[in-house]
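With one protein chain held back, the other chains of the complex are shown just where they sit.
Each chain carries a letter (A and B) given by its place in the written order, and its residues are counted from 1.
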Amino acid sequence: MPRITVDGVELEASAGRTVLQALDDAGLLMNGIEIPHYCWHPKLSIDGSCRLCQVEIEGFPKLQIACNTPVKDGMVIHTRTERVKRAREGVMELLLIHHPLDCPICDKAGECKLQDYAFDHGLKHARTVEPRRARKKRVDLGPTIVFDQERCILCRRCVRFCREVPKTGELGVFDRGERSVLETFPGLRLENDYSMNVADICPVGALTTKDFRFKIRVWFLDDVPGVCTGCANGCNVFLGTASNKVYRYLPRRNDAVNETWICDAGRLSYKEIGAADRLRESAVRGEGGRLEPASAQDAIARAAARIRRLVDSKGPGVVAGLASAHATNEDLAVFKRLLEALGTESAGLVTLRGAADALLVKEEKAANATGARALGFGDPRPLLERIRGGGIDALLVMGHDVLDPSLLGGTEALARLDTVVLMDTHHSDLERVAHVVLPARHAAEKLGTLTNFAGRVQRVRPAVEPAWEALAEAEILWRLGVALGLAGFEGRFDARAVSKELGQRWPAFAGIDWESVGDDGRLLATLVAGGSPAAGTR
Amino acid sequence: MVISAETRAKIETEIAKVPQKRGALLAALHLVQAELGHVSLETARELAELFELKPVDVQEVVTFYNMFYDRPQGRHHAYVCTNLPCSLRGARTLLKQLEAHLGVEAGETTADGRITLGHEECLGACAYAPMMRVDGVYHEDLDLAKAKQILDGLK
Partner (left out) sequence: MGLKVPYVTSYLSEHFADDEFGALQGYERRGGYQAAKKALREMTPEQVIELVKTSGLQGRGGAGFPTGMKWSFMPKDTPKPKYLVCNADESEPGSFKDRILLERGPHQLLEGILIGAWATGASRTFVYVRGEYAQPAAELQRAVDEAYAKGYLGRNVMRSGFQHDVLVVRGAGAYICGEETGLLESLEGKKGQPRKKPPFPAEYGAFGMPTTVNNVETFCHVPHIVSKGADWFRSFGTEKSPGSTIFGVSGHVVRPGLYELPLGTRLDEIVFEHAGGVPDGRKIKGVIPGGMSMPILPAGQLDVPMANEFLRERKTMLGTGGVMVMDETTCMVRVGCVIGWFFRDESCGQCTQCREGTGWIHKIMQRIERGAGTREDLDLLLDIASKMEGQTICAFADAAAWPVQGLLRHFREDFETHVRERKCPFPASFEL
């Protein structure tokens, strides 16, 4: 293992890595050791053309680019010398001679590396009197991206991204020299399932997403770490929030999960948090058969009363639970505990499937199917059969995915039930047959953990607070347990305490809770295969 | 299909000569241009298919090199070298005179589509300046009269 010294800091590097890669591996790049760079990106091939990462290496007469210089044992690198400073100043000045300097109307302002590095490393005045290059503005590159040719610094990250990651290769640089310009082939568009990543990796304001453009100044946003809930991959994200609203998801780097990427569908799934069809009001079915608004407390009390009546008259076997793979490990652990305390074994897991790809997108279209299986929820079909056959009278159901044609295909089978208690984030037809409706919290609104397809437990935290009375399913079920007077449901709901109990009750979760998984997540002690929905680990 | 079967066959021959298919792309572009005069978007698409590339990869190459044209050209090409050795010997003056003679500016094509006039960087005829390259043939030690005569002889 070669040892190198950077600005007096000694570190061990892996053989075959370049200086910048070694610093990135060690977590020191831009985190103690500042080597500004544009074209280099940790997850793309090395380009070596922006020349901003030049450093002084002892024994080399010329400055060397840190991105492409392989580490050698004993290498001594300096990043803060006068020569390095001057070189950076040169690159910055030359990058800016044609830049439109339109920061006031540029959507990237505030998270623009041209701004940041010009401030940190550039000259403080312009020396050019030549007219700036006029180029195409507001180019409609495709369904998701708008392009400003004048702002482009030709780092070609986006070009390499399209060639190397989705392998769609829509972008290229035409012509040469100062006439070089980023383009798509005339008539073809930048259109792939990962297209919006180009806006993230664009270090300047050249590529912006149509979705986020001009919605808000980025400096008003808080970046809350979280997890995308679009599929079982569990891509790590930052939720950009302001005034209790989520404005965007940005991929958050996690080399074990999503590297630095996210699919477009997942990225846009933030919209479901603030969607108009969010379920905002608890309700109970009144005497006239209509749903009437109620407080969550009253609704839970009503649900408890109906379940109690059935259990007392027919026994606990007529009560069943349908878990959702959208719910957190904590929600599901409480659900499991409640069903067990009631004495019923009727339970199933609803998770919808769809198309997967070779990159990130997984077949299961929910974030926590693996966690649900680890917590003992399995194939829902036997339960659905019993429902259809009249063997079930009360159903506690999370979400409405069960209405999907692949499962019930409608509300008919549920209409016959005595009691349906629905916990959901969004409106659906399921309300028509529900007797108690309880608004639930989205993963962006609660504290908990989600287990991705590979068994990595990752945490979410409240990034926004619903403006209406909504409870996490764990809390709804907890309060229900309390109202039913069940053993093990004493005192107030405490999300962290529930999380702490995961590992105690479920061997797969040994050593895992909200605190311990950190922001990078942690693998389950044992993994439950996604293909065998009935298998549980107990 | 805009690229003829004959040209396609020639391209296949070029491909067979190189270790990797793409290595014949420049040769293929020369061939299609010899047939079609320029590389249209349609031609670029067809080449991309032939070479198992994205159209944008072909277009990058077309736009990078001086000798490939992405738009229609005159029937004849006349390029005056205006690099330093030629300029020292009056090449830029000659080019201006030829612009006046043909009624176009460098880079333009005469209205009748006969000649595209242009200037080029050093063509390796420095001692024989001024010079021009007409349809690939070098004409050296020129003066205005000789140059006009050459251009006027083009049909």
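The definition used in the following text is that a contact is a pair of C-beta atoms (placed from the backbone, for glycine too) under 8 Å apart; a residue touches a chain by one contact, two chains touch by 3 or more.
Just so it is clear, the structure is predicted and the values come from calculations on it, not from any experiment.
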{"item": "Chains still shown that are in contact with the chain withheld from the display", "value": "A, B"}
{"item": "Residue, one of A:Val6, A:Leu95, A:Ile145 or A:Leu250, that touches the chain absent here", "value": "A:Leu95"}
{"item": "Contact partner of the left-out chain, one of B:Val80, B:Leu102 or B:Leu123", "value": "B:Leu123"}
{"item": "Chain B, residues in touch with the chain not shown (by the definition above)", "value": "17-20, 22-27, 29-30, 51, 60-61, 64-68, 82-85, 87-90, 92-93, 96, 120-129, 133, 136-140"}
{"item": "On chain A, residues whose C-beta touches the chain left out of the figure", "value": "46-52, 54, 62-63, 65, 68, 70, 86-87, 89-91, 93-95, 97-98, 127-130, 153-154, 173, 175-180"}
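One rule holds for everything that comes next: only the chains that are shown with their structure count from here on.
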{"item": "Chain centre separation (chain A, chain B; CA means) in Å", "value": "52"}
{"item": "Chain B partner contacts - residues on chain A that touch it in the complex", "value": "169-176, 183-188"}
{"item": "Complex interface listing, chain B residues touching chain A", "value": "41, 44-45, 54-57, 59-60, 63-64"}
